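The next block holds one structure in the form of structure tokens; read it before the comments.
Of the protein chains in this complex, one is absent; all others appear in place.
A and B label the chains in the order they appear, each numbered from 1.
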Amino acid sequence: MKKYVTRRILQLLVTYFAFLTLLFVVFRIAPGDPTSMYLLEGMGPEQRQATLERLGVDRPLHEQYVNYLLQLLSLDLGESFRYGTAVENVIWVRFWNTVLLMGPAFLIAYVLGIGIGAFMGWVRGSAKERFGVIMTLVARSSPEFWIGLLLLMTFSFYLGWFPSGGMRETGYEAATFWDRYLSLNFLHHMFLPLLTGVIFYMATPALLMRSSMIQVLNSDFIEIKKAEGHPEYIILYKYAARNSILPITTVVAIVVGVALGGSLVIETVFSWPGMGREMVDSVMHNDYAMAQSVFFLMGSVVIFMNFVADIVYVFLDPRVRYE
Amino acid sequence: MTTEHTTETDAPPTERDDHMLEVDDLRTFYHTEAGDLHAVDGVSLTLDRQETLGLVGESGCGKTTMAKSIMRLLPRNGEVVSGSIRLNGVEVTELSEKQLREEIRWTEISMIPQTAMNGFDPVKTVGRQIVDVIRRHETETPKAEAWERAKELFENLGLEGSRVHDYPHQFSGGMAQRAMIAMALALSPSIILADEPTTALDVMIQDRILRQIKDLQREFDTAMIMITHDMSVVSENCDYIAVMYGGRVVEFADAETVIKNPRHPYTLGMRNAFPDISEDDQDLVSIPGSPPEVIDPEEGCRFAPRCPFAEEECWEVTPEPEQFPDGDQHVVECHRADEAEYLRAEAEKKETWLSVQEGSREQRLEELEVNDD
Partner (left out) sequence: MSTDIRDRLDATVEGNRRLAKLSKDAGYVWGIIRGDTLATIGVVIILGFLFLALFGPMLAPHDPGDNLRGEDGQLLRTDSPTETFSEGAYLGTTNYGEDVLSQVIVSVRVSVFVGLLAALIAVFIGANVALISAYYGGRVDDVLMRIVDIAYGLPFLPFVIVLVFIFGSNIWNIVFVIAAVLWRDSARVVRSEVLTQKQRPYVKSARAIGASDLRIMYKHIFPNVLPLVGLYAAFAVAYAIIYEASLAFLGFGDPELYSWGQMLFQAYHSGAIRFAWWWVLPPGICLMLLVMAVFFIGRSLEEITNPELRH
């Protein structure tokens, strides 16, 4: 087990390093003068030179690369020209706004998805299962923005039950953290975007859990557990579901990646002031430092979640633990 | 400990009540798209304490269905449509799901799967699973005591007690089977069902384990139904043997009689397929063809299409079970069972079996006439 964890940590480091390198390369092959992204319009030639020197973009590429790594790792994210201030002054609020929306969306989607999937596997061959599969496939076939638009049109514009966007009422000043994120007003604004995420992200774990469940239910040991005289619900939860979850954990991180990406779309539809919308806007406005920072944060989260999922797997499956 | 149920049912005592298990004219069908598949089609059996019954037949003859019917653990589309299963006087076919769970499963009948390793939940320790089943049925037993019992059971089977804390994948195949047997014995059941337990293991290891089971059967006062398609396994370890074909028991007797003096051509054919029981070292011949899937049973013997000795009568009249005095409860379903001497002699020849071309009744009857000339 120690060996397994050590190997995972090494792999994590390699992956992360490669990710950072890729980020550097991608943002430096951008069209046009690679330094132009750091320059603002209306700067004089001396000013330009000064900026370039300050940012170190006039140095050789390898030096820049080392600097870039050092900066990123010390969370020095550079300067956003759109906001005219350090990226970190803007991005952390955005980051938490996104985490507070997509985190719960993802968690609820996973728990519900696993539950629904387990149920579909359990009642396989019945009309209930057929209905469940069709609904799940329909949800999976609807891109986030489409679900979002439908919810927006129905519940906000037509029925008027929910606000059409933003995180809280304009003019609502949040004094404390609790006010900010746990007020009814916040939850009211959060409902539709959250629901959008839940509907779309639920499909993958549900379908996976269903097939996993069907396979586990076909295995010999379930037959033995029935023969042992355990009631059905015990067999379902204590034995079948517990084993079926194993393959689902490995895709947790993948779905986190998809969900973080989905924040771009959901936040755009619901004008949610998070990282995703910031990414779209900053790419649109050539704000490289901001786009790169968002990308860096999202990638870091996904890679870290991949790692966590691998470690959790070890605890769930003794076959790996004792390898 | 197992007779307590007798008092609950007020069935009138019959002369057959002295057997622990009595299966009478049992029929189990699978409902399929093509119609009802008669997987078990009128089987009667008896079994007593500490005895071992071998259930033999090729794959698809209905052995597993038979075992699952006794435990009432059939797949969704399976159903016991008629007949009776009496265990210690209790009519198992009439019990509710709850009663089955509480009064029959594992307390009275436990089972060992083909590959013992797969019989355990892979993510829980073996001991934990034994403790779980003990406490499921004996709710008042403290945890610590259940663990003690699990260890004792392990030691009974020659495993180190401390290994109860291991996960299934940490056991070798043989050890996993011992652990499985330990679990099967945990509640001192009346019967252990072992479905092809020998297929997955090395012969030597298997032999040792089977002998150990014999001793434990005495100690725990447990009977066993051993299912196999391998005649050599049953010959050494069983008291009685039932040979199944097409959902019916075509020959039943004590083990020695079935091995040494079988009367049914199918038994003769099966015996040929395994070396160590036929006396002279001839080539192994298995019976060409495969068992039928009985959907709309017609009149006639089900083995006739593959039988080298089939005559017109075999195709037209279903043979009735017939008792023979040459063995303990020797019952055979074959029109030509009384010609046993001739059948045995012919069955030893390889050509006899290879000459059979599976075919329609008309074709086969024609052949028969040609051969007779």
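Descriptive notes on the structure:
Rule of thumb we're sticking to: a residue touches a chain if its C-beta (ideal position, glycine included) is under 8 Å from a C-beta of that chain, and two chains touch if they have at least 3 such contacts.
Keep in mind that this is a model prediction, so the values were computed, not measured.
Every shown chain touched by the omitted chain in the complete complex is listed here: A.
From the set A:Met1, A:Val14, A:Val111 or A:Leu187, the residue in touch with the chain omitted from the display is A:Val14, counting the whole complex.
Only one of A:Ala86, A:Val99 or A:Ile254 touches the absent chain when the whole complex is considered: A:Ile254.
For the chain missing from the display, the contacting residue among A:Arg124, A:His189 or A:Lys226 is A:Arg124, taking the whole complex into account. Of the listed positions A:Leu75, A:Leu137 or A:Leu187, the one in contact with the omitted chain in the full complex is A:Leu137. The omitted chain makes contact with chain A at the following residues, 11, 14-16, 18-19, 22, 26-27, 29-31, 124-125, 133-134, 137-138, 140-146, 149-150, 152-153, 157, 211, 214-215, 218, 253-254, 257-258, 260-262, 264-265, 268-269, 276, 279-280, 283-284, 291, 294-295, 298-299, 302-303, 306.
We adopt the following convention: only the chains that are shown with their structure count from here on.
Centroids built from CA atoms put chain B at 55 Å from chain A.
Of all residues in chain A, those touching chain B in their complex are 125, 219-221, 223-231, 239, 242-243, 246, 316-319, 322.
The part of chain B that touches chain A in the complex is made up of residues 71, 73, 76, 100-102, 104-107, 109-111, 113-115, 118-123, 132-133, 136-137, 167, 169-170.
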